[in-house]
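A single protein chain has been omitted from the complex, and every remaining protein chain is retained in its original position.
Here is subunit A:
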Amino acid sequence: MTQPVSSAQQSGPDKGAAPAPVAEPRKKDGPSRTFGLRADVRNLSLLGVLAVLVAVGGFTEPDAFLDTGNLQLILTQSSVIGVVTVGMTFVITSGGIDLSVGAMVALASVWATTLATQEYGFAGILFTAVIVGLGAGLVNGVLIAYGRMVPFIATLAMLASARGLALQITDGKTQIVTVKSVLDLGLPDSYVLGIPPLVMMFAAVTVIGWLVLNRTTFGRRTVAVGGNAEAARLAGIDVRRQRLCLYLLSGLCCGIAAFMLIILSGSGQNTNGNLYELDAIAAAIIGGTLLSGGRGTIVGSVLGVLVFTTITNIFALNNLQSDVQQIAKGAIIVAAVLVQRRTSAHGET
């Protein structure tokens, strides 16, 4: 082959020794190093917050807070919202938003606990919860990906309709679960090495979510769509199908969360999952997922959930009212976002 000749052309792809081409490498403050570290730093700072909270809890209420039962409680309470947050993290990473998660949890939990469903026992409840979640997610996804609706609006509509449907199904009544195999999962007898099954389910969803986001083509496409949808499209990615799948995924997580909530409460209620959307979004954001899309972290989201649940727990142990909790939550969101600005200070977007 004839090698074309040019003043600036290097002789071949051999590394190292060759003098740099005319294009100077830009001098920036060590970009390649900060790039890898940035996510870690953020997670570390959140871990620090969690450590401080544990210390505060340990000092103020040493007996009650550090009690095994209480720690189990914190983790259990984190589990349901945690699963929802994993799904939410994917959606936000893709540049979207899902406001309907709380309503989907409510709808799935009541549909899965009707008398008719309960006749099918454990499998019937689990299956129904998951299918209802997926169905609602499918509607969201189709409206957004193919109906070109803004995610905020489409999922806001789903929020309203799903809650309404949940109310219609229950007529405002609490549906008590009588299926023993389901209820048993919430009892201490079912704990393995002191770990409640709900926490194990949360852990499993977290690990799978992390792997999917970081190690699979699905995760890569999610990040690409969120980072630059037009570039993703021109790179040959099916952006619409990806969006559809993401809202399906969020629905699936809500279905699983609904099942977990049924175990936890032993019932299905149309008021379940109230304001989950806000908690999940807040946890993802303080975890370090960019609301504008293009960057997401499952670990950060889970830490975010744990921080919020721990605060709630400490406040409850100290007999502080929930209004104070809410104020503290708001302050933490603001502080976390400000810290992120510092650690990822690079101007753009």
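Operating definition for what follows: a contact is a pair of C-beta atoms (placed from the backbone, for glycine too) under 8 Å apart; a residue touches a chain by one contact, two chains touch by 3 or more; residues count from 1.
Here is the rule we use: contacts and distances are computed from a predicted model.
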Per UniProt, and picking from "Sugar ABC transporter ATP-binding protein", "Phosphoribosylformylglycinamidine synthase subunit PurL", "Anti-sigma factor antagonist" or "Iron uptake system component EfeO", the hidden chain is "Sugar ABC transporter ATP-binding protein"
The one residue from A:V52, A:A231 or A:L320 touching the chain left out of view is A:A231
Per the touch rule stated above, subunit A touches the missing chain via residues 1-10, 13, 15-16, 18, 20-26, 28, 31-32, 35-36, 215-218, 220-221, 223-224, 227-228, 230-238, 294-295, 348
